[in-house]
Structures are given as structure tokens and as C-alpha cells.
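Every protein chain except one is present and positioned as in the full complex.
For reference, chains read A, B and C in written order, and residue numbers begin at 1 within each chain.
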Amino acid sequence: MSVFDWVIQLIYVLAASCFVLGLHLMNNPATARRGNQVSTSGMATAVAATLAIIVHGHGITTTGWIVMIAGALVGGGAGMYAARTVQMTAMPQLVSMFNAVGGGAAALVAIHDYMHAGATVSASTSVTTLLDVIIGSVTFSGSIIAAGKLQGVINSAPVTFPGARLINMTLAVVAIGLGAYLIASPSAALLTIVIVAALAFGVSMVMPIGGADMPVVISLLNAFTGTAVAMAGFVIGNWALIIAGALVGASGGILTKLMADAMNRSIRNIIVGGFGTGDSVAAIAGPTGSVRSIDADDAAIQLAYASKVIIVPGYGLAAAQAQHEVAALAELLESRGIDVSYAIHPVAGRMPGHMNVLLAEANVPYPLLKEMDEINPEFARTDVALVIGANDVTNPAARRPGTAISGMPILDVDQAKSIIVIKRSMGHGYAGIDNELYVDPKTSMYFADAKKALTEMTAAVKTLVG
Amino acid sequence: MSVFDWVIQLIYVLAASCFVLGLHLMNNPATARRGNQVSTSGMATAVAATLAIIVHGHGITTTGWIVMIAGALVGGGAGMYAARTVQMTAMPQLVSMFNAVGGGAAALVAIHDYMHAGATVSASTSVTTLLDVIIGSVTFSGSIIAAGKLQGVINSAPVTFPGARLINMTLAVVAIGLGAYLIASPSAALLTIVIVAALAFGVSMVMPIGGADMPVVISLLNAFTGTAVAMAGFVIGNWALIIAGALVGASGGILTKLMADAMNRSIRNIIVGGFGTGDSVAAIAGPTGSVRSIDADDAAIQLAYASKVIIVPGYGLAAAQAQHEVAALAELLESRGIDVSYAIHPVAGRMPGHMNVLLAEANVPYPLLKEMDEINPEFARTDVALVIGANDVTNPAARRPGTAISGMPILDVDQAKSIIVIKRSMGHGYAGIDNELYVDPKTSMYFADAKKALTEMTAAVKTLVG
Amino acid sequence: MQYPALLVDVTIFVLALWVGFEVISKVPATLHTPLMSAANSIHGIVLAGAMLIAVTANNAVGYVIAFIAAAFAAANVVGGYVVTGRMLKMFKRRPAIPSPGDAPAAVNAAANGSSRKGTAT
Partner (left out) sequence: MQYPALLVDVTIFVLALWVGFEVISKVPATLHTPLMSAANSIHGIVLAGAMLIAVTANNAVGYVIAFIAAAFAAANVVGGYVVTGRMLKMFKRRPAIPSPGDAPAAVNAAANGSSRKGTAT
């Protein structure tokens, strides 16, 4: 290795260190932005080092330059556009698309290397090459399906049919078996079959999973992409790819585990599918007991004369895009000296941290967003708990065994002195079960779309208090 | 590299992973013991792999075997004996002695390698070899002095004289300058001078530091040992040494920083010395204001009729070895239904976590030991704060600028309804300044040795309540 | 002295997995979404690999692959960082625009801020 190569490898290690430091700074909302900047500068360093390699090597053709620059401009432009215009509620889809292209690029690195090296490739490189091709391809097609389901372009219900599992297994066996064979005797033609099988497996893996489970799947695919990138690093002998890929692989894996734990389900159970059937507006069913229904004025009176209010946002808030409306109501109440805070359940909404991002978008200061463990003891001292489009995360059934959400920690909303629930109907949430909170004598139901309900309540409070 | 070497290196990486996992499990008292076991098994694996290398290599002589095994037995036996018999209060000394032997062994690895390789050693290996020799030697002698100061064998006051700094500088220049020269032209004779200069520097670095600052110094020397071991790993091309050494280097460095921060001093300020002059029993001085002195019976009445008591232990508790007595008093109070907890300041005592270890020894359940941030809001609701041999960590002067401890976060003892302080005199603590808490009208002073005072108070409470 | 590449790569991979594991297990739930997208942008490092394809490509297939790989990876990098930055910019201690409700909100925020600090480890 020449001095040049030495310097380049050290610069790559430095870039990877920037990624670590960046993630470290993400531990705290106050330093998170700086973390993103540090990480970005690491990336810029790595790209600059790569350019240096290319220039230093003299091997690139003019066509090569044009292709590379054109590709980067087209891709970069598309990425920039998508990132700038995406709605906060569509974040999971976008993350999924980035997983897709990342995994795809990693697979292409290996495919090119394999074709280029031809028969001269060593067995040990072959192993990582084929792992990269398979994992990258699965991620590519799987992530596109996941994004499609979330966007509503693909049927978000679990799509399954007899023999589906058999097809799945066959595809996996073909991809892995043929991949193993290719390690011994390389062949570009057979590689195509591996790629096709892996792509098909990605589709058949994600199709049977319900739309509501997609965030977990996306997080898992994020880990896959990281692993594919690390394998690409093995293939081309680049430590920056290995380190960064492993970082993402590990972090994606942990995040997936945390999400599954918070939902009290196993990752296996999610992948096998058939649980989260998307939004269940249709699944009307009522718990036994009488329900008290109120309107905006009733709700406004309760709120205006409370001294402590806790807002409990859930998926319905995101679905109705009512984050600005809730922030406006909260500010109005605060301006009247009422103590207002938000109770954020770890899996409220449909992706980790979903509520925090939404409310942050509506300029809610993050110290007002309380995590479950912090806020639960406060419900007993609360006059009104205002539940907005949250269902499962408030369901006392979780405290009993034998229900779909048994064992999931919940927000102790039922301890508040009175409870107002905003939702459109008695419909179920993600877990598809009745919520006993709604028949609690302390609870009043305000049936409406969250955005409309909040706007009306804010108006009613204003009229009431002048 | 042969397959054998491959397997060995992977086993070393596995062993190093055990160290990481072990440290990770130390994050929580509930898993900490398992962490130590995982780490131990990693060490056993590494030693077994090393034995495999030796046997596989066939190069070792019978004398070599004898020397190695005899050394391991003698050292292992001594370590075992020391670890089994040491008093919990003498823990810092023992840790310091382990630093000394660890640093010494690392230096010997490099010295042997240097002498053995002779003129054939490459420049890049030379750099790490000399770093290892210098850091290891400094750690060796410095740690012995630190242990001696803590044990009282060496004068614990800062030992300094005119020209001391000059000697220090000269030694450093000799060690580093000659070391640099040796990289270019190896010479076993000159290496001896480097070793001697480094050893002398270790002594002259630690001598001017006061005994009370020793815990910070020990933590720093721990980081030094880790670095020396990592350098030894560079010298002999062993990744287990590199990884484990870097782990310890980083963790020791952070711990040192945390300690210094919690004391509100810079590491530089500590090393330059002249602050912590050991125990200051002699430094009698009184804050202005009248002091109320009480006896065991008065204290017992206050405690027996309290409903919430917070115990604030400090260095005096450790000095008096009164951990069992305080636990007995606390249990007695608890058996009468009184709510008792312990407020543990991060730098109470003379080493990080000192109070926790002591109280754990006396069977106090660790959930009763509250960290500063957790307990501070509770003082206002507390009937009696019982301060035992703690001084600086309760001194309200820290809240004002311009004192030796300004800016150090303290326990809000002065917010309790009443305060009882057990100490032998109006003497100063570690920082050598008056404590205004003692002239607070709510405060009563019980002047006695902590062990004696607690025994008497327990007896008095028993008599009082039958 | 030299080490075989695969052995080194595996070792580096294992260590980086540990780093990832340790660094993430501290992130509070509040930041999980930005975290996911930050991790997302980091795997955009595959751009470095994609760029190198263009060097060895020497036929039409190679150039097509190089183009697509560069485009994919660049979209990942640029999009990932921009969207993460956009999200994080929204996390504020206090609202940016003063509003009628601002004063009590700010007081609240400050008080909560310190209590938060208290309960965090």
C-alpha cells in the first residue's frame, strides 16, 4: 500500500468517526442538529477522499466521469426535492425509499464487481459479494413495497394466499442455494437468477404484512441496508463502508427491537404477518356500557376551567394532520394560566417518535412533551386528559392478560379526574380491540375528525372566556 | 497468515467483545455481576488462546514454561490474596497497585521486544514500543506513589520544593527526547536511561499532588495503563491487547473527566497540585454565627418522631467505617414506619461511587440510594436530614461565586425542616472552607466520631421508643 | 507485517457493530424518527462505492450500472441529510414566533427543562 492509500484509509476512518460522533450527539434534542452537521461533514470528507482516489488513479474514462457526475446530479436532485417537499406525515415512506435506493446501490456495487472480476474473484470475496447482492436486492424491492403500502399505492392489507409461504421459501432457497453455488463457480448469467429471486423474495416478504406494521418493517429494512452497505465495503475493501454499514445495521436492529418490545410483539410475529390490518375504520364494534357523547361547547367548558390539562395525542392526530390545531388550543389554554403538557407514548402513531416530530413541526417546545414514565404519575393530579385520536396506548385492557395488547405499558389516562376523547367513531385502533376507557363514567366522547374538533373547541374556548 | 493464526485472532476479537459486553452490563446494578462474569470468561478465553499459540509454536524452552507458570502462580496468588483481604475503604490503594503492575507488565513487554528485536526493529514498531515503555513506566512508579499516599506510607501532603517543576520538565524531556532518538538508532543501553527517566517522572508527577486528589490521579493512571497495554498490543501485533487497552483508556479518561467535573475542577488544575491537602482535621476555623450542639438523646427524639428522614453520608462515614452503624439506625427507623432514604452526592467520599460501595457492604438495598438529581426535590418534604461526615457536598457556599467549590452542584440539605450534622469538630472538609450550613438556625451539630455517634443514637432511639 | 484483508474487515465490522449498539441504546424515544433518518443518511456512504464503479466500468452495461448506482446513492445521501436536518430544525426548546401564549409556555418550558434534566440519567 502506498502512502496515498494510507492517507485515504485514515481519512475514511475519520469520516466514520464523524458518523459515530453525529449519532452520539443525537442523544439529546439540544445537540441533535449539530450531530447531523457533524455526520454530514463526515460524508463530505468521505466523498472528497473518493474523488481523490479517482483522480489519483487516472483510470477513469471521460464517459466514466460523465456517467458518475450525471448520476450524482440526477439522484442528488431527486433526493433533495423529495426531502424538501415531503409532508411530515409521509416521513416513513420517504425513509423507506431511501432504504430502497441505498440497498439497490449496495447491490449494484457487488454486481459490478462480480461481473468485472469475472473468474478471478476469490472465494472469500465471493461470499460477501453474494451476501451483498442478496441482501441489497431484498431490501430494494421490499422497501419499495413497504413505501407503496404506506402511501396507499399498494393494498395496505396483508396480501396473502394459499401457498404464499411455499413460494417465499422457494425463492429464499433459490437465492441462497444458487448464491452458494456461485461462490464455487462464478457465472454472470446465473447471478441474474439470484438477483431476480432476491428481488421477488423482497416483494413476497413484505406483501403479507399489514400497512400498520410497516414502520417496524422499515426499521428492519434500514438494518438490512446497513448490512448490505457493510458487505459492499468488504467487496471493495473500503473501511468507511464497513464501519458505517455496521453502525446502521446495529442501530436499525436495536430500533426494531425497541419498537417491537414497546408494542409487546416479537419481530418474528410481525414478519409472519396478519395482525396490523391497516386502519380499521370499518371495524365498528362497541364495548358494552353506555357512552357519553359531547360537543365542542361542553368540551370547552371543561378545559377552560381546568387548572391542569394533559393532551394525549395518537395516530388519529397524525391522520387528521391536526398538529397545528392542537398546538393552538394548548397555547390558548396556557395563556389562561392552565398547566398544559403532552403525554407521548413510545409507540403512539405509526412510527417511533411520530408524535414528537409532528408536534415539533407545530412549534410545540419539546420540554412540554413528556415521556410515559415521566407523565404517568401526574394523571392523578390532572383535571382533564384530552385524548386526540389515541386508542390502544390508552386502553386499560393492556393491564389484563389475554388481550391483543396485554402487557404493553400504557398511559394511565383513566386516573385523570375527567377524560375527553376525540375520535370519529367507536372504531378500533391498530390492535383492533375495544377500549374500555370509552365507557368509563368519567369519559366524554367527542365524535369528529380531530382537525375539525380541535378548531371548533378552540373557537368555543375563545367565545367562552371572551 | 495460517488458518491457525486466523482462528486465534478471531478468538481474541471474541474475547474483546466479552469485555465490551461485560462493561455494558455494568450499566445497571442488577446485571453488573453478570457483566463481571462475562468479562472474566473473555479473559479466560484470551489466556487459553495464548496458551494455544505457545504450544502450537513449539519455540518455548522448559525454562520458559517454568518461569511463565511460576510467575503466573506467584502473581495470581498475590492478587487473589490482596483482593480477598482488602478492606472496602482501602479499595483506591488496591486499584492503584493493579494499575502499577498492569503498567509495569506492559512496559516489560515492550522492553523485552526491543531488546530481542535488536537493530532489526522497524521505525513504526519503535514508536509504539517507546510509547509503551514510557507510559508504562510512568504509570508503574506513579501508581505506587499514589497507593503509598493513600495508605499513609508516604506523606499525603503535596510534597513540593523550589525547582521541582524544573526537574519534572527535565525528566520528561530526557524520556521523550531520548526515546525519539532511539527510534532512529536502537540501543539497549540508552533504553535503560529512558526507563529510569520515565520512572522518575512518575514519582515526581504524583508527589506534589495532595492525598485527597489521589482518586482522580488513580483514575487517570488507569487510563494510562490502558493506553500502555494498547501500545503493547501494537508492539506484538495482538488485537486483544489493542482493543482492551483502548477500552480502558477511553473509559478511564471519561471517568477522570466526570470526577473532575463533579468537583468543578480541571484535570490540569489537579495535576499541577496544591489543593487537596489530605484530611484537614487540624484546620480548625469557625464560620461566623452561633452553633447549636446536641447529644444523642436530642438527636434520637428528632429522628423517632420524624416521618421522613434523608441520610446524607460523606467522607467522614468512610473514615469512621460507620457503614454498618448507619444501616442499623436506618433499619430501626424503618421498622417504625419512618420513610428513610440516602442521598448520594456523586463525589461524596474520596472516590467515585465510594458511598454506594460502603453502604452496599452494609447490606443497604441499592434502590434506597438516591442520586442527587433524584433526591434534591425531596428535601423540602423532609423532616430530618441526617448529615454524617459530609461537608463540602452540603455546603451552600457552592451556590455563590468566589469560593473554592463555587459551581459544584450540591445536595439541598438546607431545605429540610431540620438538619442534624455528625462530625468531630468544626474542621473543614476536602475543599478547606467553612460550611454555612452549620450556623443555620435549623441545624444541630452532634460532635463525635461517626461510628460512636451512630451507635449511641441507635441506642437512644431504642430506649426512647421501648 | 501484513494482515489478510478479510480477517481485518471482519474485525472492523464487529467493532463497528458494538459502536452502533452502544451509541443507539441511549437515544430517547423523542428522537427515534430523526434517528432512523439519520441512520438512513449514513448508509448513503455507499456513494463512495458507487463512484468507484465508474472507474472500472468499460462497457455499456458497466456505465448503466454506474449511472444508476451513483443516482441511487446520491439520492440517499442528499435526501437523508436534508430531511433529517428539516426534522431536527423543528425541535425547539421554545416556539420561535412569540405568541399570546408564549410567556407562560416559556416559563413552563424552562421549568420542565430543568426537571427533565433531573430525571434523565
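Here is the rule we go by: contacts are C-beta pairs under 8 Å (C-beta built on N, C-alpha and C of every residue); 3 or more make two chains touch, one makes a residue touch a chain.
Predicted model, so just to flag it, every value in this text is computed and none were measured.
Student: Who touches the missing chain here, B:75, B:152, B:407 or B:441?
Tutor: Of the listed residues, the one touching the omitted chain is B:75.
Student: Considering the whole complex, which of B:133, B:244 or B:450 touches the chain not shown?
Tutor: B:244
Student: Out of C:19, C:38 or C:54, which is the one that touches the chain we can't see?
Tutor: For the chain that is not drawn, the touching residue is C:19.
Student: Tell me where the left-out chain touches subunit C, residue by residue.
Tutor: Interface residues of subunit C facing the absent chain: 1-5, 8, 11-12, 15-16, 18-19, 22-23, 25-26, 28, 119-121.
Student: Touching residues of subunit A against the unshown chain: what are they?
Tutor: Within subunit A, the residues touching the omitted chain are 1, 6, 9-10, 13, 17, 20, 24, 237, 239, 243, 373-374, 376-377.
To be clear about the criterion, only the chains that are shown with their structure count from here on.
Student: Based on the touch definition given at the start, go ahead and assign the chain network to line, ring, star, complete or other.
Tutor: It is a line, because the chains touch in a row without closing up.
Student: How many angstrom between the C-alpha centroids of subunit C and subunit A?
Tutor: Their C-alpha centroids are separated by 13 Å.
Student: Determine the centre-to-centre distance between subunit A and subunit B, using the mean Cα coordinates as centres, and give it in whole Å.
Tutor: Spacing between the chain centres: roughly 43 Å.
Student: Check each residue of subunit B and list the ones that touch at least two other chains.
Tutor: If we look for residues of subunit B contacting two or more partner chains, we find none.
Student: Please list all residues of subunit C that touch 2 or more other chains.
Tutor: Counting only residues that touch two or more other chains, subunit C contributes 14, 18, 119.
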